[in-house]
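One protein chain is absent from this view; the other protein chains keep their places.
Our next item is chain A:
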Amino acid sequence: MDARRGSLPVPRVRQVGFFTPNAQPAPTRSQSGPPDSSSPPLSDSPASNSLSPVMIPPPRHHSDNLAAAPRPTSPLPVPEPSPFRRRGADNNNALLVGSYNPAETLLAMSPSSSHVGDGESEETMSGGWFRRSNSGKLASSLPSGTFDFSPVQSTAEALKPNKVQNPVGISEVSARPAPKEQQPEAPSSSKQPKPKLTKAERRALQESQRAAKGGGKSVAAPEEVATIKSVKQHQTQKKDAPQVAVSVAASERKGGDKSQEKERRKDAPAPRMQFDDKSRVEKAKRRSVVDQTEAKKRVELFRHLPQYEHGTQLADLESKFLQLDPMHPAIYKVGLQYLAGDISGGNARCIAMLQAFQQVVKDYSTPPEKTLPRDLTAKISSYVSFFTQCRPLSMSMGNAIRFLKNRIAKLSPSLSESESKSSICTDIDRFINEKIVLADRVIVQHASSKVKDGDVLLVYGSSCVVEMVLLHSHELGKQFRVIVVDSRPKLEGKALLRRLVAKGVHCTYTHINAVSYVMHEVTKVFLGASSVLSNGTVYSRVGTACVAMVAHAFRVPVIICCEAYKFHERVQLDSICSNELGDPDAIGKVPGRMDVNYLNDVSNSGNLQLLNLMYDATPADYVSMIVTDYGMIPPTSVPVIVREYRRDHLLI
């Protein structure tokens, strides 16, 4: 017991984020390099910036840091340009020609716009999800061709911008979903011929509709991938209601000021597609490339999530292979792999996607009368929606897409096409290298320093970074045992177990129900994560929360290993509102157990539903420590990382 307690890395973690890197030398880590990252990236990890495992290095762009210095420290609404734009201007000045439309910067700096934005100014760095499924029309409606990014918004704020109607730019002609209100009760109103109304009229109409609804129902904005929006049962929804009212009032006050409205709209994080909204689902279906059959028996609680009959999509897609003109083969291949489950795991999926995009960029040629940034972003958006149809994107992929789009938007127009393309490809490579490969190495270094001789480590499922930690510790010659806990229906732990046993790691294998049986002897729990949300919630493979909870009850430290690019500024309270549904039939079948065949013939019984959840949300209370590429942090520091390093993520 003492050994367990001694291993808790409590005290130092307090320093996170508020200390300058030079103030403290690296005390324990042997491999921490000099403070500057001038050494070659592969020999030295990015953590060389970070000196000590518990310290967060300063943002890399010092000039930017200076420019934006007062920003994080001023909680008051200082009339200041949105840091994002400011930063863009800086970049352009520093790196290249002044390609920026000065009007754009001025616009952003105008008091009115900053007034609109300053509520969120602190968080502006991180976009909600990748947000614009920007059609060409949208882009052209903006004053300059710059692609804009949504600010970070907490969930509470997430719904606010929705009531600001999409005014000018987006027309329904575009391939993206039209910016209609979600109003199942009043479908006629949603069919308003929008282009014929003026913007003010439309807004008035919609606001009256909303008022009629009494604010009880929240609104969905058009993008298909977006930030959290809760089901009706969920409590955040209730919380949202007053906010909706408040911001409606606010937008009324502003009247028809177009620039303000535009700003607000740009800041809007688009909520996720909610699949309990019939009209929108219909619309999405018409657009969809993948022909999917909706599952007939759906669990009541999860109507807001997509669920399709498994196996129907694949054959159909394969037959369509030659007809899908606009789809790049690389994209198509990766999409099929997602669909078939050949690629799974956050990092693998993200890398596959990025490499497919790289291929796309290489083969890309700008059509006549279009510019590369706009057209390419639109193309990528359509590919992303294809991926989403194959399998809902993970949050890490959302971050990667946002990064990519940002890079494309930031391309200097003076670059030739080939230069732009190669620049994008290099950026993608750098992202994969720095944010995933190197980050994993740093995490392995940090986490394996926590493995002591005689430890009994419990791992759940199969996380590639946790596996690397175990193997690395084993290579270092540490004597420890591993308990691999597994759960149905995926049984991912078996593959992990196989690899560990092959390396000679002493393993114990068990199922998740027995976790409280084995927890007595466990000294540390290592878990992977699909994403870490800014309230410290760890969104991960279903069952992680159970393991963390039992470990917490047994006073065993829970260590989450997660790359920082998977951090996300969304918040989530439970596992219901946002999740992914797997194939329900996988529940009924138990491979290798002939005696368990109760459900073989039940599929047509109306009362019985099978629920195959893919993820769950572990509350921050159960997490002792999160190991990221920036060091080892408590879950409360996640929002700090998200906020301070968002620009790092976006513009390496």
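Going forward, a contact is a pair of C-beta atoms (placed from the backbone, for glycine too) under 8 Å apart; a residue touches a chain by one contact, two chains touch by 3 or more; residues count from 1.
Here is the rule we go by: contacts and distances are computed from a predicted model.
A.B. asks: Leaving aside the chains you can see, what is the UniProt protein name of the one that's missing? Options: "glutathione transferase", "ER membrane protein complex subunit 1", "Translation initiation factor eIF2B subunit beta" or "3-methyl-2-oxobutanoate dehydrogenase (2-methylpropanoyl-transferring)".
C.D. replies: "Translation initiation factor eIF2B subunit beta"
A.B. asks: Which listed residue (A:Ser279, A:Thr371 or A:Thr508) would be found touching the missing chain in the intact complex?
C.D. replies: A:Thr508
A.B. asks: Which listed residue (A:Lys278, A:Lys494 or A:Arg555) would be found touching the missing chain in the intact complex?
C.D. replies: Within the whole complex, the residue contacting the unshown chain is A:Lys494.
A.B. asks: Pick out the residues on chain A that sit against the missing chain.
C.D. replies: The missing chain touches chain A at positions 233, 299-301, 483, 486-489, 494, 497-498, 501-502, 504-518, 520, 542-543, 545-546, 549-550, 553, 574-576, 579, 587-588, 590, 592-593, 596, 598-599, 602, 605-613, 616-617.
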